[in-house]
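The other protein chains are all here in position, but one chain of the complex has been omitted.
Chains: A and B, in written order; residue numbering restarts at 1 for each.
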Amino acid sequence: MAHAAHGSNYLNAQKGLWSWLTSLDHKRIGILYFISVMTFFLLGGIAALLLRGELFAYNVANSAGEMAGQLLPSADAYNQILTYHGAIMVFMVIIPGIPAILGNIFLPLQIGAKDVAFPKLNLASWYCLMAGATLAMFTMFSTKVDTGWTFYTPYSIKSGTAVTTMVIAAFITGMSSILTGLNFIVTVHKLRCPGMTMWRMPLFVWALYSTAIIQVLATPILAITLLLLAMERTFGVGIFDPKLGGDPVLFQHFFWFYSHPAVYIMILPAMGVISELITTFSKKTIFGYTAIAYSSLGIAAVSFFVWGHHMFVSGQSEFAGVVFSFLTMLVGVPTAIKMFNWVATMYKGSISFASPMLFALGFLFLFAIGGVTGIMLAVIPVDVHFHDTYFVVAHFHYVMVGGTLMAIMGGFYYWFPKMFGKMYSEFGARMSWIFIFIGFNVTFFPQFILGAMGMPRRYFNYIPAYEPLNRISTVGSWMIAVGFLIALYTIINGLINGAKAPKNPWGSKTLEWEADSPPSVHNFDHEPVVTAGPYEYK
Amino acid sequence: MINGVPVQEHYRDASHQFASAKEGIWLFMATEILMFGGLFVGYLIFHMKYPQMFAEGAQFLDWRLGFVNTLVLIFSSLTMALGIYFCQINQPKKAVWALAITILCGAVFMVIKYFEYTHKFHMGIYPGRMLDLEMLNQHLSSIGKPAIASTNLGMYFGFYFCMSGLHGIHVILGMLMISWCLYRCMRGDFNPNYYTAVEGVGIFWHIIDLVWIFLFPLLYLVG
Partner (left out) sequence: MLLWILQKITVVMAQAQSFMPTQGTEIAKSIDNLYAFLLVISLVSCVIVIGGMIYFAIKYKRKSENDVTAYITHDTRLEILWSVIPLILFLFVFAWGWVIYHDMRTMPKDALEIHVTGKQWAWAVEYKNGVRSTEVVVPVGRDVKIILTAEDVLHSFYVPSFRIKQDAVPGRYTAVWFRADKLGDFHLFCTEYCGTQHSGMITKLRVLSQEDFDQWLTTESEVSTLPMAQRGAKIFQTRACASCHNVDNPAVKVGPSMYKLFGAENHELLDGSKITADENYLRESILNSQAKIVKGFGPRSAMPAFQGQLSEVEVTALIEYIKGLK
């Protein structure tokens, strides 16, 4: 292999759109994911703003279907938008988000590999995501799907909309997720550089590894569930259809057998990012490395046995409910361990308030609230009241947005200099944090109260008592939007006008910072040799 | 190329690459098994719920045809393994023959399936809601058998067509991939140091056979 010319890196080694679309370089594929996922995020975000806009006030004399809402023409339009908001954000933004963007770029770099195990598969998985996304977008121009992202039967069987196409689209994005997970597992097993033992891997790699296990073991169940739903709609197979003696609740069991572990596909990588950020910006080795790594694996393992906590009121037996509640309590423990270890890492550190760290602190704040409300929801009688109300909506947004999205933003600001070899404006990044963090709390905290008051979710219209808090919530959503616009501007401005980034701007200890900024095509000029753990701040 | 092996540059050597590829294939097989696992779970649940209906449905399946198909697939597993073996000992011609017989077995399997399916369609047996109970009962009375008692017989055949159909799709995919291996084998791509593709497709084919070995008793024999 010829050495790349001086100054050449993975971004400018080859030119032209075609060289990007056929690239097998894990870093370039990461960038492809970045562009596509951010586009989907924009779409999902617009949908969210429309939903919040509609809920700004209740509709007077809302009656038959023809009645227009505050912002949207009809209840149907609202239901469709909420479906697309959910499906896009779950299947195309948060699930691929961290593993496919940051993981793709930094997993090989952090373990000193030249690439992932199967580069062609890696590119194929991006094409799968794009194919699935295209199909999903296509349904927007035919009959828009109105089932909610959960596709609960029998509504999804009866709905006269393009559910089948949408389900196939989700199936294909699931394929993409499986391929990424498979690739990462083999990469971690086989491609670690000399000296990089499993217990010297950065915690981000541990998190991605645990995530990959879930992706490989859980997604097939989603695949078969969605296939059966498609079959049900095409041939009327009868498995989920009560008219043929089938059981609609069985669909929920199948669906959540995937979708609960999927929650951890979304949050585990985020926890990995936070481990990196906290140790770097505290300039201190991580507290309880082994505990954090094992807790990732523990969460991955237990996550397969808690799906029934989504179904406490669905008609499952009291016994099943109690077992699932118990197991859910167990999954809370490794999560608590992580939180305490992160805080303990800050003890006697040298804490910088650079923007990535602000996002990490924001994560701790929001995830603490998301976590404790999660425990509340695991207590069955309390869940009976909160189930399918705004309390649940607030809870999972605190975890998914307050957790995962904050970690994506923090991780992105952290690795931006490495990815593009340029610095962004710190002021812009901090401003985006302020708006996103405050806006987020303004949007979602009132929803906890709304949920306690009993406001059901997926409501196009509500009773007048819920109006004031909904107003606050909607105003908060505008602040979040402003925050992301500032972030977008900061990123683009950084890409164009950013100063050249040094090799290791934050003084991190992990391996990716030993590569050039941006890295060369082959990542490292000489294969690195590791002699110590990942966070040796001595 | 090292010793006639195309080693990608992020691997140390051929055996490193081979071990990685094999692990990847096994992981993918795990996803396949889990996917079929979902169907098996559904089958078991409803079998427990409606044992009568499942027994009624199973009588329409001819266990002899299923048994022949089982033998055909087991034999094809053998020839597939031989194909890999001949690649390993550098006898590509024999490997080509072994792979060709494997494809042929797959084709025999699919032809038998085709006859089983069309026979059912003639009797009005379709999956789920599309099952034509009236037509089926007419057929039954013409051959002097009692009419169907279960009103939801369609669900049994929903399972039957979904499970054997999904398996059939995998057989066809397997045949396509074996054909691709056959082509590469004829081209002389494989040698004792490099036969990853045949090995991988072989694992896939064995797993597909394995799934059938579970499907056969569940659909044909458990009445």
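Quick note on the criterion: a contact is a pair of C-beta atoms (placed from the backbone, for glycine too) under 8 Å apart; a residue touches a chain by one contact, two chains touch by 3 or more.
Keep in mind that what you see is a predicted model, and the values were worked out from it rather than measured.
Participant: What chains on display are touched by the one that is not shown?
Facilitator: A
Participant: For the chain left off this view, which of A:Leu71, A:Ala124, A:Val382 or A:Val482 is in contact with it?
Facilitator: A:Val382
Participant: One chain is left out of this view; which of A:Asp115, A:Glu232, A:Asp247 or A:Glu276 touches it in the full complex?
Facilitator: A:Asp247
Participant: Just name the one of A:Leu71, A:Ile351, A:Val475 or A:Leu488 that touches the chain not displayed here.
Facilitator: A:Ile351
Participant: Using the touch definition from the top, which of A:Met198, A:Val322 or A:Ala499 touches the missing chain?
Facilitator: A:Val322
Participant: In the full complex, which residues of chain A touch the absent chain?
Facilitator: Those residues of chain A that touch the unshown chain are 60-67, 74-76, 79, 146-148, 152, 154-155, 158-159, 242-243, 245-249, 282-285, 287-291, 313-315, 318, 321-322, 325-326, 329-330, 332-333, 336-337, 339-344, 346-353, 361, 364-365, 368-369, 372-373, 375-376, 378-382, 384-385, 387-389, 449, 452-454, 456-463, 507, 537-538.
The definition used in the following text is that only the chains that are shown with their structure count from here on.
Participant: Centroid from C-alpha atoms only, then distance chain A to chain B, rounded to Å. What do you get?
Facilitator: That gives a centre separation of 36 Å.
Participant: Considering only the defined contacts, which chain B positions touch chain A in the complex?
Facilitator: Touch list, chain B to chain A: 8-11, 16, 19-21, 23-24, 27-28, 30-32, 34-39, 42, 45-46, 49-50, 53, 126-130, 152, 154-155, 158-159, 161-162, 166.
Participant: Contact residues on chain A for chain B in the complex?
Facilitator: Listed in rising order, the residues of chain A that touch chain B are 1, 113-115, 117-119, 121, 178, 182-183, 185-186, 189-191, 216-217, 219-221, 223-225, 227-228, 231-232, 235-239, 241, 243-247, 250, 254, 522.
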